[in-house]
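Yeah, one chain of the complex is gone here, protein chain that is, but the others are all in their spots.
Chain naming follows the written order as A and B, and within any one chain the residues start at number 1.
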Amino acid sequence: MRPGPRPPLGRSLLRLFTVQGSWNYERMQGIGVGVAEEPLLRDLQEAGDGVAYRAAVARGAHFFNAHPYFCGLAVGAAARAEHEGVPPEQVERLRTALCGPLGSLGDRLVWAGWLPFTSGLAVVGVALGFGMSAVLGFLLVYNVGHVALRWWALQAGWTYGARVAVALHQPLLQRATAWSGPAMALAVGAALPLAARALATPFAGWARSVLLAAALVGFGLLWLSRGRLTGLRFGLALLALAALVGWLWR
Amino acid sequence: MSIALFRIDDRLIHGQVVVGWGQPLHVGFIVLVDDAVRASPWEQDLYRMGVPSDVEVVFASTEEALERLPEWEKDPRVGILLAGDIGTLVALSANSHQVKRINLGGIHHRPGRSQRLRYVYLSDAEVEELRRLAARGVEITAQDVPTARAVPLQEFA
Partner (left out) sequence: MSLEVQLLLLAWGTLVGLDLVSVPQIMIARPIVAGPIAGALLGDVRTGLEVGVLFELFQYDVLPMGATRYPEYGPATVAAVSAAHAAAGAPGIGLGALVGLVTGMLGGASLHVLRRLNAGAVRVAAGALEAGDARVLMHVHVMGIVRDGLRAALVTATGLALAEVVRFVAGALSVRGVTLLGVAAVAAAVAAASAGTLRVVGRGPSLPWFIAGVLGGALMAWVR
């Protein structure tokens, strides 16, 4: 079967913005991915009393998990494969094989790259006194990348179908992924001392010394007891300690 | 020591593995043991795309993995060995004393399996397999990322 003209991708893209709306332990993003793929499958409705359509919709909603911004690749690729009459087992295999790599790529590029990179720059901006403009700048810049990625993923998925690995060889994506780690490290690295300095400004001399000591001890504890101690638990413990000391030493 | 982690994870190479474990362990190579992926060039191409260029990915069938395990153990780089199902690691550890610890990373829902942890679904037969493995002295824990607690097998199966 040859695919017809490209179905309009807009509705699918809009639905992709909700892709994790029904995230659950059983199918993870599966339902959301199915919801986003469904508009692309509608032209299968006419063939064979809609049997092909319903089977494809059911497959589309099976277990899936990857990075949310990259889900469009799987949605587009699976929909294209369904149109091309790829056998069901192959479609399932394609979806399964896409989970890991799209998750890994997105986690590196976005969660451990673009997001902390831009947020680090925002923290630097706020610490340097740019205030709300730094915050709004972050929202704008981050989302230019975010929306571009979602759109690229969906249309590349549809373009390449089962040969979707080709799309991932795209040089810009490769370069961005390689640079996202160092860029994030640089930005967040710079943000740390600047944020510490800005937040410590209201405190007197003795309090700043206590702050430095507590931060160093905390870093050591968190580094050594990974897996047991989280930043949140450490924060609560330290606050409890501070409240106790403050109550005793009036 | 060279293979730092023997992991069962049905999504094979994904973010938790590459970013969660790979980064702090400073991993130099990942061995992916899966007969179907070993036979499928396009799937290998995909999985390779999920990994930074300085990390080598080795695709092996269960049989090849048995053969090459001693070689990987001698590798000066730190490695992770990944398999998508329990059977593969059962076969590996039955024929090698090098598998002393097994990490359950993500085994997701499938008909016949029931939920044991957030990210671990097991059928009764799979639980039996794991228990037999543990009885032979293999330490089995579930831990999705290094910052989470390693949950011993007895606590969930």
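As a convention for this text, a contact is a pair of C-beta atoms (placed from the backbone, for glycine too) under 8 Å apart; a residue touches a chain by one contact, two chains touch by 3 or more.
It should be emphasised that the depicted structure is a prediction, and the values quoted were computed from it without experimental measurement.
Set against the missing chain, the residues A:Ala47, A:Val166 or A:Ala207 yield one that touches it, A:Ala207. Touching the chain that is not shown, out of A:Ala56, A:Ala77 or A:Leu105: A:Ala56 (per the contact rule at the top). Of A:Ala47, A:Ala148, A:Val166 or A:Leu199, it is A:Leu199 that touches the chain left out of the display.
What chain B contributes to its contact with the hidden chain is residues 11, 14-16, 19-20, 22-24, 26, 52, 54, 106, 115, 118-119, 144-148. One chain of the complex is left out; on chain A, the residues touching it are 17-18, 20-28, 31-32, 34-35, 38, 53-58, 61, 65, 68-69, 103, 107, 111-112, 115-116, 119, 122-124, 126-128, 131-132, 135, 138-139, 142-143, 146, 181-200, 202-204, 207, 210-212, 214-219, 221-223, 226, 230-232, 234-236, 238-239, 241-243, 245-247, 249-250.
To be clear about the criterion, only the chains that are shown with their structure count from here on.
Per-chain CA centroids place chain A at a distance of 24 Å from chain B.
On the chain A side of its complex with chain B, the touching residues are 25-28, 63, 65-67, 93, 97-108, 111-112, 162-165, 168-169, 177-178, 181, 226-228, 230. Considering their complex, residues 11-19, 23-24, 36-37, 40, 42-43, 45-47, 49-53, 108-109, 115, 118-119, 143, 146-150 of chain B touch chain A.
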